[in-house]
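In this view, the complex is presented without one of its protein chains, the others remaining in place.
Moving on to chain A:
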Amino acid sequence: MTIIVPSGTGNVYAGSGTIQHPSWSPYDENGGTCVAVSGNDYCVVASSNRLSTGFSILTRDESKIIKMSHKCVIATANCQADRKTLQKTLQTRHIMYMHNHGKPMSVAAMAQLVSNTLYYKRFFPYYTYNLVCGLDEEGKGAVYTYDPVGSYERTGYSCEGTGKDLIQPVLDNQLKASSPLVLPAENWMTALPMDDAVDLVKDAFVSAGERDIYTGDVVELLIITKDGVRTEHLDLKKD
């Protein structure tokens, strides 16, 4: 009997003495880090462009971010096969929405769609860690963070991927916003001006690139404001 699990975890059958490990996994961990920070009138989304498998680099030039519209982007980390299909599916649904409604989806609507799409495959998940980002209907920055099966919440900033554990504490410390860990939920949006937030994200990536082997090569940054989406690239070490 085959059970679909991410590789590296074993199966234990109640009542049997043997542990079975699958010899093949439908998932592959392709690494990479995604970060998003939102402010009063902007949202910065960044992801590393390195694609890896095992200890090898597959390419230095694979973007993890898809631009859905002028005010909504989705950054996805981990399994590239699932990322590509998920992003394609979401984009197709977005085009259908635009045909039927005559306008692009709001970030909140996209956030819900992503959650439903992920949960639809609850029992053979998209092995992806998503960040849905953009400007909300009031023009404020929005970041929604997900787990692989669609559990999501809106936060002021977040990161996902292999460099998450290195970057998240830095953001918690530096963004001068309440931590999302504090309840009741407060406004976690940072008061930092946009340029400072961009610099912080860049610094965070440079640091993560030092210690995380899966993060490196190039960082693609998308800065979303009411004037549209601006793209920057930051070179990281290639080792």
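Definition applied: a contact is a pair of C-beta atoms (placed from the backbone, for glycine too) under 8 Å apart; a residue touches a chain by one contact, two chains touch by 3 or more; residues count from 1.
Just so it is clear, contacts and distances are computed from a predicted model.
Chemist: Among "Two-component response regulator", "Methyltransferase type 11 domain-containing protein", "Proteasome subunit alpha type" or "Myelin protein zero", find the name that the UniProt record gives to the complex chain excluded from display.
Modeler: Cross-referencing UniProt, the chain left out corresponds to "Proteasome subunit alpha type".
Chemist: Can you work out which residue in A:20, A:53 or A:92 touches the chain that's missing from view?
Modeler: Going through A:20, A:53 or A:92 one by one, A:92 is the residue touching the chain not shown.
Chemist: For chain A, which residues lie in contact with the unshown chain of the complex?
Modeler: 88-89, 92, 95-96, 99
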